[in-house]
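All protein chains but one are shown in place.
In order of appearance the chains are A, B and C, and numbering begins at 1 in each one.
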Amino acid sequence: MGISIGVGTIIVGLLISAVLAYVLTKINKTTGAWVTVLAPFLALAAVFLLRDSIGTTYSLFFLEFELTEYGWFFSMIMLLVFACVSFFNVYWMKKMVHPAAYNMLYLLALTGTLGAFMAKDFIGLFIFWEMIVWSSMFIIPFGKSRKASVVYYAFSALGSLAMLYGIFYLYNAFGSFNIQEVLKLAATDTTAALVAFITIGIAGMVKLGVFPFHLWLPRAHGNAPDTFSPILSGGLVKAGGFAVFLIAVVMPSYEAFATQLQFMGVSITSYIFILFGAVSIVVGTLMAIKQDDFKKLIAYSSVANAGYIIIGLAMTDALSVGGAFMHIFAHALASAAAFLAVAAVSHRTGTTKMSELGGLIHRMPLTYLVYLIAIISMAGIPPMAGFISKWMLFQSMIDNGMVFVATAAFFGSIGSFLYVFRPLSAVFLGQLSPKHYKVKKAPVLMMIPMIILSGLTVLFGIFPNIVLRIVSRIQTSVGMEGLQFDGTKIIGSNGSLDPTLIVVIFGIGFMIALVIFLLHPKSRKVELMDTYTASEFIYTPELLHYSHSFYAPFERLYKNAPDTSKWYKAILKKVSEIGGFVSYAFFSSKPRIVVFWIVIAMVALLWGGSV
Amino acid sequence: MNPALLIAAPLLAAFIAVIFKKIDKVVLGVVAVGNIAYSIVMAVLFTGATQIAIGGFAPPFGISLVLDSYSLIGILLVNVAFGLILLMGTKLVGRYGIVLAVSLAALNGIVLTGDLFNLFVFIEVAAISAYIMTTMNKQLKHTFNYLILGTLASGLLLFGIAVLYNMFGSLNIIDIASKLAISGVSAGAMVLPIVFIFAGLSVEAKLIPFGGWVRGVLKKSNSLVGPLLVTGYAAAILLVFGRLTSTIFIMSDGLKIALTVVAVATLVLAEFTAFSKKNLREVLLFSSIAQSGLVVALFLNGLTVAAILVLVNNVVSKLVLFALSAKIADDTGTDKISELKGVFTKYRVLGVGFTIAAMSLIGLPMFFGFVAKAQAVMSLFESGNLWLPAVILLVSVIEGIYIIRILTTLWNSGKEGQVPSKDAQKEYKLNGFVKVSIVALVIGVLIVAAGILPITNIKEFLSSDFLSFITRSMGGV
Amino acid sequence: MKQVVSILLVLAVGFFIFSALYFPNQGDSAFDSYGEVDLDERVSSSFIDKNVTGENDEVVFGESANLEDGSANYVTSVIVNYRSFDTLGEVTVLFISAFGVGLLLSGRRKKQAFAHQPNFILKYGARLVFGIMVIFGVYMFSHGHLAPGGGFPGGAIIAAALLLLYLADNDFRAKMKAFKVTEGIAGSIYVILGLLAIVIGGYFLMNFLPTGIVGTIFSAGLIPIIYVLIGLKVGSEIAGIVDSFLTVEVEK
Partner (left out) sequence: MIQYLSIALMLVGIYGLLSQRNMIKLIVSLNIFEIGLNIFIVSIGFVKDGLAPILTSNHNSSALLYVDPLPQAMVLTAIVIGVGITALALALARKLYKTHGTYELDEMEGE
């Protein structure tokens, strides 16, 4: 065939496959689901092959695309996540009320992300950005909650309309929609840069789920269909990182705000963003600790991790941006893997509530391992990819002397041990609930993506330079200093990191622990219900559950903490009240009341006109 | 091509139908189709803006109809909307065929006429047909309210027109505009007539606080009257607004601000009200009030192209949304959103049409609504206005929330906290939904097409001389 | 309290109207005060000289012929000729509201009976007066182009005559179907004449007949014809309204 593969062909191909998936699912559900598996893989291969043609522009009808270094990087992450997750779709077809619509929207969401990453102008970016929003917005209510979808849309709309304001503001100021061009120009004009930074920044923060826009994450991630939660958390959220990257780095915010008050090495505007990041680390961590629902817990952990990403991007030095990129990548892999493990558990047991699960390590050992690797990476423990990124971020924070932020980040890291351990122990360790005696292993097809994701997490934990060299090239491509390497070492400003060495040390430590474990006498295995108290048997497994009131002391500590969702609810309540008042006062069925308002309005207008 | 035929034909139809009662529906159908066809032909053969004199007396002496690209858009919009509404609600026409024909004539007259007093007459004809039509909804008390307010409004309008006649000795809009330009009448002298005309039109255009009648009259409306009042009538009146603001509304700064405040307050408050409502038709009603406010605000700022695009988008999408909602309400006996969970699971085509219209309404890209909203925001920026775009976009968030709330509820039957399943599905029965579905789907396809095509050359489109084209064609004033 | 607020509001509106019309700021006065009107600044001056389409200096009663408009009554010439389109709309208003009244007060109906049976003299006296009134009404609308009056008052007089019969005779019930047909035909002819004018003269509602000598009964072209049509139409419509109001719904 004479068609050369380009971004246009990929987008069109995905759109066609979305329609194809819809039609095929109508005919046969499984066939349709396989389309959603094949399409991302083909796209992944195609985008991978486009590595050499970075910098080329493509056009598709009226849309223009440009393959940039960072666009390629983000697209690869996204496609990887989609490709892996889509294996699960096959198993979920029977559970859906609208399977055909699900498959179509799933691929449309993928198209949206790719289009947004590769768009050359802002109009394209916005169109695809909104495509992500509405395709996922229709998928979320297929899960447990309709409200979640509305909450998701409300925040997304806030973000994307803020972005639209920024786009048109910039167009009005510079007469162009071209992303690169406009952002370069904006850097020379502090006001325009500020507007762009705030508006597009809000869009990014909303997508990332940074405080105070984090509320949609637990609701949407927690209630979306199990197969879509990994997409949301591992994939779509990262589009927010893309938006923040645009305004922080592609538009060199350090140059644009050079005249502003500088604070800890960054401008005050950037510092405010960093502070939001710090707050969301703390909030995300604290909230994650108290969740009972497995999926909500990971969702809150995503909030915390979004905080790291935005801090890294807003600090705009080589190490921090590199760290943020690495973190985007690592967290995408880890959270997708974690959510997939949840999905696998949910597929076999039908629940994601931790208090109803337990002891699944005996039934689903491989799932347990995948989850373990994922949470180790999320918590930033070597030798996983998550450790590398966190190390880079901490390095940078300390360089800049950001004590408060660094404290928050450390708090988040320690907190993450608490919350990742809880599901681990509650779901996989402990005793098996009697309901789940007959649970089988996760199906083979589900294992494939989980193993791929875990494998990559470990691989890039040991050899992070594979990714970091790409990141370094991205940094030089947007005109900033790139990361420095020395063999397998990553050079920081006050120290360097050799991941391979760390792995070796960790490997030795692990061996010693294993030996001790093997030599130690085995404990006796006890069934959950094999107990009695006051000479009575107990029949409620929940009360005996390992994770029952797991962190009760902690929870008591912050019981009275302010609840952000209350603020939004209060705003909406006010809106509703005003609406009710308007309806009551102005839209009366009594002519004299309306005449009264008409006369008042006329007097006001006549008076206003004569002023 | 004489546009007077668009007015004469429905009138003739009404007069004939009163003699031969049995054929009124046939006549009405023929006229509706004929008007659509004729307006399309006129659009195709359109060569340039002209004033067509009635009775052979050249303007400003006789009454004249203005045929320019602006009124062309208007008649296309009004006639097509009317035809589609009629198609979807044929069964409801009953004995009201004559009233509908007269209202069609009046709407065309409102859009076309270039004479202020003639405008008043047609507004009255339209209003009286509307009063009679709204009695279909069996809310007579509210109809009475509407009648009182509508009559007061047209009285105010007439007062403004009389003052203008005294000042300029003419009733022709373009003649007054040119006399205004020549005589250099100060903006202060224009305050009184402008405020009275504005107030008179606002009652029909449903601006807050003028349009207080609308909730009672339309919240229980059937799928014929409601869509007609919300789309056709609103479009015609708002187009008049546009014509007047761009010709004879010479406003002092204070008055311009005051009028803009009314329009923007309508936009914001009506969206808030729509947000607080729980019934489909009420939500849509307040949403269209808000859109009227937006359109008027854009007109007042001289952004005619943007205003027209927003208006067209609102008319087209509200047409589908309101007609389908009323249809659902007629057949299921309720239009409470929470009681209609998952109604689209069974009627998917209907649902797709509804969804596309709704998404166009909130202005998501790939739909026509985005083009309209983008144009509005963009041209506001160009005119140096930075706060109104922010208001529009913030209000869009509220609008999006309630529309998405409707969509997710109507598509998914599951209880909150549970995955939807087919067993929990409530059974709905809609009669004769096929026709409605097809109309909705066709409009949906058009919305998507119109949403994709102009973006092809969005830059040219946005910077095109469409605006100057319109002002030029307004008789060169 | 409410009254006080209402009065204050009304006074405020009045204040603005008066100050804008009669006490304007310096340079804001554009409103011609009462009686101080220069007709030459208005379109009406051309209506009086009848020179909208051509040159014409003076119209003389009984002499000027074949002008653009042949009516001696200027108001009539404005209503039925220069602004005939308004009149079509106006006729439509009455038509549609009569129809609406009929719709609202429909159902199986019978005439509302009075408590006292009207006596013989009233009954037959009314018939006599009815005849006179109808003749007067016909005179009114057929001389609309020469004298005050015209189709609308003429029609109203005819309807009043019918009202008289309704009031005077318990058994009287007009044939509503005939009225409907009359108004339908009259309206249709009006529109058809307008459309015919497009064919003949190129303009909707153009006065395409020769206008004759100003001041004679057979003058002014289409004006008398249209006024007769309007008279018939208004008469039957108002009669229809009267009928609707004077009858009551039959209880089932």
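Quick notes
Everything that follows uses one rule, which is that a residue touches a chain if its C-beta (ideal position, glycine included) is under 8 Å from a C-beta of that chain, and two chains touch if they have at least 3 such contacts.
None of the values given here were measured: they were computed from a predicted structure.
Note on the chain not shown: across the whole complex it touches A, B, C.
The residue touching the chain not shown here, chosen from C:Thr87, C:Ser142 or C:Ser236, is C:Thr87. One of A:Lys26, A:Arg51 or A:Arg592 touches the chain omitted from the figure, and that residue is A:Arg592.
As for the chain not pictured, it touches chain B at residues 117, 121, 124, 128, 131-132, 135, 140-141, 143-144, 147-148, 151-152, 155, 158-159, 162-163, 165-166, 171, 216.
By the touch criterion stated above, the residues of chain C touching the omitted chain are 2-3, 6-7, 9-11, 13-14, 17-18, 21, 32, 34-37, 39, 42-44, 47-50, 58-62, 72-75, 77-79, 83, 86-87, 89-90, 93-94, 96-98, 100-101, 104-105, 147-148, 152, 214-215, 234, 238, 241, 244-245, 249. Residues 589-592, 595-596, 599 are the ones on chain A that touch the missing chain.
Convention: only the chains that are shown with their structure count from here on.
In terms of Cα centroid distance from the overall Cα mean, chain B ranks first. Centre-to-centre separation between chain A and chain C, using Cα means, comes to 74 Å. Mean C-alpha position of chain A lies 42 Å from that of chain B. With touch defined as above, residues shared between interfaces to two or more other chains in chain B number as follows: 188, 191-192. Residues of chain A found to touch two or more other chains are 600, 602, 606, 610. On the side of chain A, the complex with chain C involves touching residues 596, 599-600, 602-603, 606-607, 610.
Looking at the complex, you find that chain C touches chain A at residues 6, 9-10, 12-13, 16, 19-20. Residues 141-142, 144-145, 148-149, 152-153, 156, 188, 191-192, 194-196, 198-199, 203, 208-216, 251-252, 254-255, 257-259, 261-262, 269-270, 272-277, 286, 345, 359, 362, 364-366, 370, 374, 377-378, 381-382, 386, 389-390, 393-394, 396-398, 400-401, 404-405, 407-409, 411-414, 416-422, 455-459 of chain B are the ones touching chain A in the complex.
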